[in-house]
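One structure follows; several queries about it will come next.
All protein chains of the complex are present and in place, except for one that has been dropped.
Up next is chain A:
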Amino acid sequence: MRNTWSCPVQKAFYDTKMIGIINYGAGNIFSLTAALNRLNIPYGMVNKVDELAGYDRIIIPGVGHAGAAMRKLAASGLAASIGQLTKPVLGICVGMQLLTAYSEEGDSPLLDIISLNTLHFDKRIAEKVPHMGWNKVFHENGCPIFDNIKKDAYFYFVHSYFIEYNATFTAASAQYGLKFSAAIQDRNFYGVQFHPEKSGEAGEQLLLNFSNLY
């Protein structure tokens, strides 16, 4: 007779890598969950601190104003716990900017998990702002979320603020009037400025890579 712990359902449960999405009300997450559904990547929502433990990797989404997003994250009580995590964490767009120390948007101190600054394109470049559309992303340091993705693949961007280029923490760069961080990494913390859920097959590969880390 088989032991109950070895039944297929439980095995599937223990083998499944489950993504927790930080649900703090900063923008629409329908497109992100739709992409995860298409890729058969299981996920759930993290609304409060004790729910962080239920997942083995975390995504911080975010659209809109970085200062406002930081206030919502602080109000959710999750802000202080994110920096303590040792599981893989992926910030997307404003979610990536939240990982940095500071944003010029609203003159806001942020999580300061990766000691970089988020700056405004305006007055620094002659190009149109927002930086909106498909741009080439050059990954540099063998960052695993870019596995099986072309060295100069196009990803979809929509943003007016950017994270400065840094030789240590920039995992991928892009060029728009200046060279900036399209992706950053420090330890288990990853961030992408573009929207993988809107970036065609390259974006889907990146989400798959994140779901398969470790």
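Some observations on this one:
One rule holds in what follows: a contact is a pair of C-beta atoms (placed from the backbone, for glycine too) under 8 Å apart; a residue touches a chain by one contact, two chains touch by 3 or more; residues count from 1.
Here, contacts and distances are computed from a predicted model.
As stated in its UniProt record, the chain not included in the shown complex is "Imidazole glycerol phosphate synthase subunit HisF", which appears among "Imidazole glycerol phosphate synthase subunit HisF", "Sulfate transport system permease protein", "Bcr-type benzoyl-CoA reductase subunit C" or "Sarcosine oxidase subunit gamma". Summary of contacts with the chain left out: across A:20, A:95 or A:203, the touching residue is A:203. Among A:22, A:35, A:73 or A:90, only A:35 touches the chain left out of the display.
Screening A:135, A:188 or A:212 for touch with the missing chain picks out A:135. By the touch rule set out above, chain A reaches the unshown chain at residues 28, 30-31, 34-35, 37-38, 63-65, 127-136, 154, 156, 158-160, 175-176, 195, 197-201, 203-204.
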